[in-house]
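Can you read through this structure? Questions will come right after.
Note that this complex is displayed minus one protein chain, with the remaining chains in position.
Here is subunit A:
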Amino acid sequence: MPGTETLTSIGIDIGTTTTQVIISDLTLSAPAYNGAASVDVLERRVRYRSPIRETPFAGDREIDTAAVGELIDTDVQDAGLTATEVDTGAVIATGEAARKDNAEALVTRLAEHTGEFVVATAGASLEAVLAGYGSGAGARSGTDGSTIVTVDIGGGTTNIAVFEDGEVLQTRCLDIGGRLVRFDDDGVVRAVAEPVRRCHPPDCPPIEVGTKRPEADRQALARELADRVFDAVEGPPFDEATRALAITDPPENAVDIDEVVFTGGVGRLVSDLDIDDRDPLEFGDLGVSLATAIRAHERFDALPVRRSAEDIRATVIGAGTRTTTFTGRTIAPAAELLPARNLPVIALEGLETADSVDAVRARTAAAIRAARNRRDITGTAALYASNVGPLTYDRLRLVARGIAAACDARSDEPRPVILLTEQNCAKVLGQLLESMTNAGPVMVLDELAVTEDEYVDLGTPVAENAAVPVTIKTLVFDE
C-alpha cells in the first residue's frame, strides 16, 4: 500500500508453564494532516509462532535467564531475522513467573536487547487485556458491539477481561492455574503453590508435598477451582472464597454477557472435545483435571461459550501485536528524549478547576510530591492531565504557566518535561511550555488515556518521523 510502513513486532511471554514467542508484521497507515489522533495499525499478521515450550527455571525462586535467552535467540533466528531487525513489541512475564526474584531484571534486559523498541511489561490485568485482544475477541466485540468475556487460564493465574464494543470494561484476576499442584509420573505431589492454601474444597484434606493423593481429592480441588472461575465470570456479587483467590480488586458492576471465550493452556483443554480420553496427569499438574471440571460444571452449558482460533497463544499474540500504538502528527516531541522507557505516570487531577497560574502550579507540585513519596519515583516521570479545561488560548496559557512553574521548581538539576493529555492540545501546550520552562526539553503527547498506576514507553519516531510509538502498560511483578 502506498504511504504505509510495516514494522516487525515481537511478542515474548514468559509464563508459569510455557515460554512463547511470536513475530508479526504491523502495517501502519500513512500519517495525515487530518487531525486524526493516531497512525492506525491497518493490519496485524503473525508470521512466526514458536513451539510451546516449558519455561526454564533455576530452582524454585528464579527463572533460568541464560536458557530463556537462548530460546528467544533461536526463535528470532528461525523467523529469519536478527535482533536488530525487530522494530517493536513487548516482553511480558506472566502468572507465577512474574513473581520470581529475577523476573523484573530478566524482562527488562530482554526488552532492551531484543530490537529497537521492545517494552517490558507485567501485571495480571494487562495479561487479561492482552489475552483478550490476542484471542481476537476484543476486535470482534468492537465489530458487532457485543459484550465478550475472555477467560485466560494458564499455569499460575486466571485472567478475565470483559470487552464491550471493543473496549476493555473490566478485568478480574485470580490465583488459579493448572500448575498450582505438580505431580510426578506416579501421581505423588511434587509441589504445591501458595494459593492452594487459600482454597478449601469440601471433602478434601490439605494437599501436602510427598503424598500420593486419590483421584477423588484431585477432582475435589479442581471442582472447587472451577467453582471460583465460574463465580468470577458470572459475578458480582462474588463469593468470599473467590475473593480469597483474587489478585486484583474485583469490579462492582455486573455485565450482561453475550459470549465467553476460554484461552490459555487450560483454556485450550476446556475446548478439547476429547478431554475425557486424556491422562489426567498428562502434564504432571492439575491442568487436565481443572479443564475437565470446568467442562463438566453445571453452569458451563448455560454460558454462551465460543471457541477461539487462538487459545494457548492468546497472551503472546496480544503482547506482540497490541501493546504498541502510534501517535499521529499532533505531538510536540523533543527528539533527544526518545526513546524513553518505563516512565511512571503522575496524574494531575482536578486541573480543570484550578483557575489561576498559582493554583495549577500548586496542584501540579502536590501531585509530583505525592507520587514521589508514595511510589519512590526518582527519574523522569510523565505528567498526565486528563482535563485542562476549555481549549482556549487564554486557558492553555494559564495552565502551561502553572505546569512550567511547578516543573522549574522540581529540583536543582534540569529535567525534561513530559506531559500527556487526553484532550487534543499537544502542539499548542508544547509550543507554550517550550517558551515558558527552563527545566529541560519539552514533549507533549495527546489523546491518551492513562492512569497513575501505569507506565509509558515512547519509541523513536516512525512513519516519516510523523508518529511516535507509545506503549501504556503496567509493571507489577509481585502481585
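Please note the rule applied: a residue touches a chain if its C-beta (ideal position, glycine included) is under 8 Å from a C-beta of that chain, and two chains touch if they have at least 3 such contacts; residues count from 1.
One rule holds for everything that comes next: contacts and distances are computed from a predicted model.
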Practice item. Given the choices "Putative ethanolamine ammonia-lyase small subunit", "ABC transporter permease", "Archaeal glutamate synthase [NADPH]" or "Copper resistance protein CopC", state the protein name listed in UniProt for the chain not shown. Key: "Putative ethanolamine ammonia-lyase small subunit"
Review point. Which listed residue, A:Asp165, A:Glu194, A:Glu215 or A:Asp355, touches the chain dropped from view?
Key: A:Asp165
**Study point:** Of A:Pro51, A:Gly80 or A:Gly145, the residue in touch with the unshown chain
**Key:** A:Gly145
Practice item. Return the single residue from A:Ile160, A:Leu396 or A:Ala439 that touches the missing chain. Key: A:Leu396
Revision key, fill the gap. Those residues of subunit A that touch the unshown chain are 33-37, 145, 165, 329-330, 332, 391-393, 396, 423-428, 430-431, 434-435, 446
